[in-house]
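Have a look at this one before I ask anything.
Of the protein chains in this complex, all but one are displayed in their positions.
Chain nomenclature is as follows: A and B, assigned in order of appearance, with residue numbering initiated at 1 for each chain independently.
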Amino acid sequence: MQYIMIDSCAYNQDRIRFVALTPDDIKSIAHLARLGVEEDALAPLAADLSSMLTLVEQLQAVDTTGVEPMAHPASASLLLRDDVVTEPNQRETLQAPAPATQDGYFLVPRVIE
Amino acid sequence: MSWETVIGLEIHAQLATRSKIFSGASTAFGAEPNTQASPVDLGLPGVLPVVNKDVVRMAVRFALATGADITKRSVFARKNYFYPDLPKGYQISQMAFPIVGEGSITVTLPNGEEKVIGLTRAHLEEDAGKSVHDLFEGCTGIDLNRAGTPLLEIVSEPDMRSAVEAVAYARYIHSLVRYIEICDGNMQEGSFRCDANISIRPMGSETLGTRAEIKNLNSFRFLERAIDFEVERQIDILEDGGTVMQETRLYDADKDETRSMRSKEEANDYRYFPDPDLPPLVIDDAFIASVAATMPELPTKRRARFVETFEISAIDAQSLCSDKQTADYFEAVFEGQTFAPRLAANWMLGELFGRMNKEDVQLSDVPVSAAQLGKLISRVDDGTLSGKLGKQVFDGLWSAEGEVDDIIEARGLKQITDTGAIETMIDEVIAANPSQLAEYRAGKEKLLSFFVGAVMKASKGKANPAQLNQILREKLKG
Partner (left out) sequence: MHDKTLAQQAALLASGELKSVELVDHYLTRIERLNSNLNAYILVDEDRAREAAVAADARLQKGEGGPLTGIPIAHKDIFCTKDVRTTCGSRMLENFIAPYNATVVDKLNDAGVVTLGKANMDEFAMGSSNENSFFGSVANPWQHDRVPGGSSGGSAAIVAAQLASAATGTDTGGSIRQPAAFCGVTGIKPTYGRVSRYGMIAFASSLDQGGPLARTAEDCALLLQAMCGHDPRDSTSSLTDVPDFSATLNDDIKGLRIGVPEEYFAQGLEAGVADAVKTALAELERAGAILKSISLPNQGLCIPAYYVIAPAEASSNLSRFDGVRFGHRAENPQDLEDLYKRSRGEGFGPEVKRRILIGAYALSAGYYDAYYRKAQQVRQLVTNDFTEAFKEVDVIAGPTTPTTAFSRGEKSSDPTAMYLNDLFTVSANLSGLPGLSAPCGFSNGLPVGLQLIAPVNEEARLLNLAHQYQSVSDWHLQSPVAND
C-alpha cells in the first residue's frame, strides 16, 4: 500500500491523504477474509477500496487524544444467564440446512494437519 | 557455554459448568457428534451469545484463590480466523481486558524449595469443536459438541527455569482448580491442557531468547519430556550457530520429539476487536463478596488445621487435602462422632483408598458414604466390632448391603462380650485339648496363641479379643 499526499482541495484547505491499495493488497486481504476474487476483479476492487479508504481518511485529521473508544451504544452492562442446560439434542433439525453431513458429522474436504 | 532455560505456561482449564459459556447446550463429555451443539454453538445466522454466570463465578474463584487482581470491567473480544471446527469464523475470548489480572503463587519443588511464580493473567474463552480425520474417505468430519465449552486460560510469567519447575507449577494449578471446584482436571478428556513457551539464553543474560510454543500437552509426563526435548533442540541449534525460529510446535509422544506445526509465513492476523454482541462484563464488589462467601478453605490452610486440630501427620494431611472432596469426606466421617479423627484418617488412607485403588474408582463413585464409614468406626470404637470384623462390615457397605448395624446383624458379626458365653467356649476348648494344657502348664507359654485361635474359631471370630485373652489366661493357670 502507498500513500499519495496532495496539498489542498478546492473546498478544503487541509491536506487530504489519498490512499491507493494495489491489486496485491486486495489479494492478501481477500485471503485473510477467505473470499474468492477473480484476477480481473482485483484492480476495480483496489480502486473501490481506495476511494472508501480516502473517505475514511478524514478521521486522521481529528484530535482524539484522551477520548475513550466507544465500542457500544448501550451503557448497560452484560446480563448473565444461569448455568442450566436448556438446549436438547436438535441435531436432525439443525443439520437440515447443512450442505454435507454423514453420521452426524459436518463434512469438509480432508484437512491435512 | 552454559544455557538457562526460560519457560512460561499457558494452561487451558475447562470450567466445570453444566452448560456452555454462551449457550444452554450441555458440556457433558463423550456424547454422539453434534448432539450437544445448539444454534449458538453452530453459529447459525442471527443467534446471539449470552454469558453463563457460573463461568464468571469460577473465574472470580480462581482470582480469589491465587490473590490475583479481578478486572471490574472486562471485555470479550473476537479472535478472527477460519477453521472448520470454529463455527463462527471467530473465537470469543478476552484480549485487552481479561477477567483476572496479575497474581502470583508459591510452589513447593520436589527438593523442598519454594518458588514464587507470577501469573500474568487468566481470561475466559470458548473452546473450539473437534475435527475427525480418519473416519471418512477424503473428508474431515466436524463435531461441534465441544464448541462453546468454557475455558479459563491461565497464563504464567516466564518464571520457570526447568522442566521440573514447570511440572511443579502445572501440578499446583491442577490441584488448585480441582480443589476450588472449577475444573475436573481430567487430562485424558482434555479438561486440563498445557501449552509451554520455551526459550533458552546464555546463563546470566537478561534478555529473552526466541521462544517456541509447544501445544496441547495433556499429561505432566509429556510436559516434562517435551520441555527436555525442546531445550536440547534449541541448545543444539544455537551451539551450531543457528537461530531458533518463533513458531508453534507439537509434541509427538510416540517419537518423543517436538515438530513444527505451522510455518512462520502463515502468521495469523487475528484481527481482535471487542465483541459487539457482548457489552463489557462488569463485576461489582457484591458479586465478588458472594463468590468469596462460598470459597472453600484453601488446601494449605486446611492441611495445617488438620495437623494441628486433629493430630494427624503432615503426610496424611497432605493426602487428605489433595482435593476438596476428599478433605470434605474426611471431616464428614467423624462429624457428630466421639472417636478420634485420627481413626477416620487411618480408615480412609488404609481401607478406603486401598479399595478405591484396587477397583479403580473415584471418591465420587465410592458406594460408602462418609456417614456410613463414621458409623462403622464408631462401632469398632465402642467395641461392638473388632477391627477385623469392621473390615467385613466395610465390605458389606461397599456391596451396598445396607446400613452398618443391619450388616452386623445380617452377617452375625456382633462381637461376643458376654463373659459367661466366652467362659463356656474356653472351658470346652480346654477340655478338648488336655495334652496341650499339660504342656502349657509345664511352661510352654507359646501355646497361648493356640488356645486363643481355637476359642476364636469356636466363636466364629466374634469373641471380644481382650476379654477372651484375659479369661483364657486365668483359666489356663488353673
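Going forward, a contact is a pair of C-beta atoms (placed from the backbone, for glycine too) under 8 Å apart; a residue touches a chain by one contact, two chains touch by 3 or more.
All values reported here derive from a predicted model rather than from experimental measurement.
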Using the touch definition given at the top, which of the shown chains does the missing chain touch? A, B
Among B:Leu42, B:Ile99, B:Cys321 or B:Ala370, choose the residue that contacts the chain missing from this document, as touch is defined above. B:Leu42
Touch residues of subunit A, complete complex, unshown partner: 21, 26, 29-30, 32-38, 45, 48-49, 51-53, 55-60, 62, 64, 67-74, 76, 78-79, 81, 90, 93-100, 106, 108-111
Spell out, residue by residue, where the missing chain touches subunit B. 39, 42-51, 78, 80, 82, 84, 87-90, 140, 142, 269, 271-273, 276-279
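Keep this in mind: only the chains that are shown with their structure count from here on.
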Approximately how many whole Å separate the CA-defined centres of subunit A and subunit B? 44
In their shared complex, at which residues does subunit B touch subunit A? 17-19, 23-26, 31-39, 42, 44, 50-56, 75, 82, 84, 131-133, 135-136, 138-144, 261, 269, 271, 274, 276, 278-282
Contacting residues of subunit A [partner subunit B, same complex]: 32, 34, 71-72, 74, 76-87, 89-91, 94-95, 100, 102-111, 113
